[in-house]
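Input: one structure, supplied below.
Left out: one protein chain. Kept in place: all the others.
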Amino acid sequence: MLSFACDYMEGAHPAILNRLADINLDKNTGYGLDAYSDQARQLIREACGRNDAQVHLLVGGTQTNTIIIDAMLRHNDGILAATSGHINVHEAGAIEACGHKVIAMPARLGKIDIDALEHHMATVTAEFNAVGWEHYVIPRALYISQPTELGTLYTLDELRRLRGICDQYGLYLFVDGARLGYGLMSPACDVTLKDLASLVDVFYIGGTKVGALFGEAVVVLNKDIRLTRGLIKSHGALLAKGWLLGVQFATLMTDGLYWDIARNAIDQAMRLRQGMVDKGYELYIDSPTNQQFFVIGNDRLEALQQRVGIDIIEAADDTHTVIRLCTSWATTTDQIDQLLAIV
Amino acid sequence: MLSFACDYMEGAHPAILNRLADINLDKNTGYGLDAYSDQARQLIREACGRNDAQVHLLVGGTQTNTIIIDAMLRHNDGILAATSGHINVHEAGAIEACGHKVIAMPARLGKIDIDALEHHMATVTAEFNAVGWEHYVIPRALYISQPTELGTLYTLDELRRLRGICDQYGLYLFVDGARLGYGLMSPACDVTLKDLASLVDVFYIGGTKVGALFGEAVVVLNKDIRLTRGLIKSHGALLAKGWLLGVQFATLMTDGLYWDIARNAIDQAMRLRQGMVDKGYELYIDSPTNQQFFVIGNDRLEALQQRVGIDIIEAADDTHTVIRLCTSWATTTDQIDQLLAIV
Amino acid sequence: MLSFACDYMEGAHPAILNRLADINLDKNTGYGLDAYSDQARQLIREACGRNDAQVHLLVGGTQTNTIIIDAMLRHNDGILAATSGHINVHEAGAIEACGHKVIAMPARLGKIDIDALEHHMATVTAEFNAVGWEHYVIPRALYISQPTELGTLYTLDELRRLRGICDQYGLYLFVDGARLGYGLMSPACDVTLKDLASLVDVFYIGGTKVGALFGEAVVVLNKDIRLTRGLIKSHGALLAKGWLLGVQFATLMTDGLYWDIARNAIDQAMRLRQGMVDKGYELYIDSPTNQQFFVIGNDRLEALQQRVGIDIIEAADDTHTVIRLCTSWATTTDQIDQLLAIV
Partner (left out) sequence: MLSFACDYMEGAHPAILNRLADINLDKNTGYGLDAYSDQARQLIREACGRNDAQVHLLVGGTQTNTIIIDAMLRHNDGILAATSGHINVHEAGAIEACGHKVIAMPARLGKIDIDALEHHMATVTAEFNAVGWEHYVIPRALYISQPTELGTLYTLDELRRLRGICDQYGLYLFVDGARLGYGLMSPACDVTLKDLASLVDVFYIGGTKVGALFGEAVVVLNKDIRLTRGLIKSHGALLAKGWLLGVQFATLMTDGLYWDIARNAIDQAMRLRQGMVDKGYELYIDSPTNQQFFVIGNDRLEALQQRVGIDIIEAADDTHTVIRLCTSWATTTDQIDQLLAIV
């Protein structure tokens, strides 16, 4: 069935499957110590313009968020995140299971409210200085996602402002890039990969949603963050056949494949969006990335669901529902045409 | 110096010190297996009217909250609490350090907003049913404090309503009673100890702030909560000289001493309150318990602080500050008179 | 280069790669709720003769051990394992990172010493009964691997005896089957899959080392073990594209493919073993499975290592070394011939 329910319904870009088949019966070295992983890590360092970066290849998003945060925080440290941030709502308490509080900050359209963040840090700093920091969870890191869970983007100016706040208050800045390709390839995005790599302490390049079977490439830029292979192993996340990750990211990072296929998702999303608007559908959020949100009358919803896979977000009011339609690297023009013919 | 900064500035009721001195050189049995602890546990069961209750004597409040919550929750379970709840703000992340998320709910004057709680539970239940509970922190328990951190009280009707919500959604109901005496002894309180013991799954009777050198008596009423001595030990909280706790609670629970000395704090708080109001001070909250909150002009604040210990809560506006004055079991009429002569 | 260094150097059985390619651009359902995963789980239940079994598909071995153990244990519970058990030596403390002690028991040739285990349980039970269990880590589960890390096998009689000990002392019996196919397909093995499923509380069928790209299929037989999808998610182990696991295990479990390819590893291991013995190499352990251990003179070792990948286990004495040679589902007759021509 035609579906736009999420952006991880397909397997991998065919180039990846082909390369995996090519080396399938080779005797590969385990645990990410293979040449493919080395190549992937080097290509990522080069793309970031940061030859000093440490790169780790992990399997999935929650796992990656957990390990990065566990590497950054100690004891009574916590991490600030938008109320709507993935780690605050959709990870079954994985961060807390590692012993750390997610400190929820007000959000607007998926983005942390920077004024509110600044006010919060000023307020708690004054308060904790007065009474003693030992009674509190100490904000030690800031989590944002680019693009956000609602498809929106931080601008370069906003990232710089967040960097300034982090510097002022001694916070690590961590960017969840599960959909990074779909963010940076949006025409609305004024942030480049090198900008990101020069501004943040750690981020990752999402593969699961952008052309890989699975995989997230963590880029650690601040040497104070001790994200070791032993930490990864102790989380059960050191893949025995690490070359599976190496081959995938080496393929994606060669000749800009990752960015090219990400751009396809944006192009198709823009066609989808325009087509829906032309047919009178109301946008819920002005998203410049691959996730598009619409308000749809409940009378039309059921019929639509029988023909197209969609994601229900929440009730808009008694008679309308917010839905999400996602494109991906694999979305075809034909699929968009079919959708627009149906709606 | 005269001080009303908090309610744990004094040691213990003299009767406790005397009994500790009496048995000081006896050969006592360790780890809470002594006769004093047995007596204390039995007196507490009787006072609660629940001979089936399990009673454990612990040292401090954060320790007690952590152990109770660790006993109730597993894996991706979380605990609901008012935004202003002690476990959410003042315990340095001790709950998260045990692996569990505190799910913050809107609060009014220190009390959880019951309508908001009910709405939240209905909403997330519908949402989790639709998408699968595995992505979320599952609310498994509700934390409230009686009286609250702002001195306010839940009524019997409110407790019953909370019990109903907990029954409907499969939540344990846990009452932090760090100041329980100061709550139940308020003339404004329509909840008795037996009411509490019949309505909640677990609660504790605070000793540290109400006449003991230290100590919190946990009363477990729901047998599904496996709060074992082994759990206590693994938290480093099984006091070697457990009889120190046994003697204190046996003393406090004999002839109603705990309740009598708690009532003194209320009586003195009411005198303090009336005196302050008579002198034109503005109440910040209408608290019927031993913590009294006032709004005071910043011009008078510094002079006051030089003569009386007070607790600064927060800025009320640019020229006024919210302060807290606490009475305790040890507060004397003379101390209140001195305060009222100063302000 | 020719290599027998481990049994997870190759990718997957070609039938798996083909099926993954076939469905690569389908719109698949996420998080293991797809039809392939359903089919895999049902085929596994049928093969086990336990239609009541809960089956979960996970990515890797350490992750799987951690999640199973976290599901079985609470608070001050621990898990018994052979000193040489994988969880005790090779998992970077992943079990302890979840809060639980691995209680190491004497081992012989990779197998737990059952007499020593029985003696230990009798002794600590008496001791803990005398002093109080609260001071100790309570043995609550027993971990064994079949085959073991040294290639040896538990007999059916031994498994029954372990079951009896577990019943007597209230222990869960957990079998790590990372190489299960290579164990059950050995002619020396008198244990069937159905035997295992009728005797133990939880075990897993290893895919990573037996024909899959990755994947371990957990079979939970005791309903008291609450291994939930939420627990899996909170460990960062709920694979977004769960159908990748479903397709792999559905393929392996169809028409006995898993067992057939496992048998190849045994056949090749027996040829390797006989060839080495014929050439005068000394066996270190009498292993009936795919891992073969030899004692080799250090004078020959370096030359060998330049032509064949091998695994160094430890020094046997000043002039000899213990090495391991592994076969796998992918090992060919030609590879064994090449090896035997070299040594």
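Chains: A, B and C, in written order; residue numbering restarts at 1 for each.
In this text, a residue touches a chain if its C-beta (ideal position, glycine included) is under 8 Å from a C-beta of that chain, and two chains touch if they have at least 3 such contacts.
All figures in this text were calculated on a predicted structure; none of them were measured in a lab.
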item	value
Contact partner of the left-out chain, one of A:H135, A:R161, A:R271 or A:R307	A:H135
Which residue of B:I44, B:V59, B:V220 or B:L325 touches the chain not shown here	B:V59
Selected from C:I44, C:I68 or C:A92 as touching the chain missing from the view	C:A92
Chain B, residues in touch with the chain not shown (by the definition above)	1-3, 5-6, 8-12, 14, 17, 20-21, 23-30, 59-67, 91-94, 97, 208-209, 213-214, 230, 233-241, 244, 309, 330
Absent-chain interface as seen on chain A, which is shown	31, 33, 70-71, 74-76, 99, 132-136, 138, 226, 228-234, 238
Missing-partner contacts on chain C, residue numbers	75-78, 89-93, 96-102, 104, 127, 130, 134-137, 312, 314
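Everything below uses one rule, namely that only the chains that are shown with their structure count from here on.
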item	value
Central chain (distance from its CA mean to the mean of all protein CA atoms)	A
Distance from chain C to chain A - Cα centre to Cα centre, in angstrom	34
Chain centre separation in whole Å, for chain C relative to chain B (CA means)	49
Rounded Å distance between chain A and chain B, as computed from the means of their C-alpha atoms	41
For chain B, residues contacting two or more additional chains	75-76, 99, 134-136
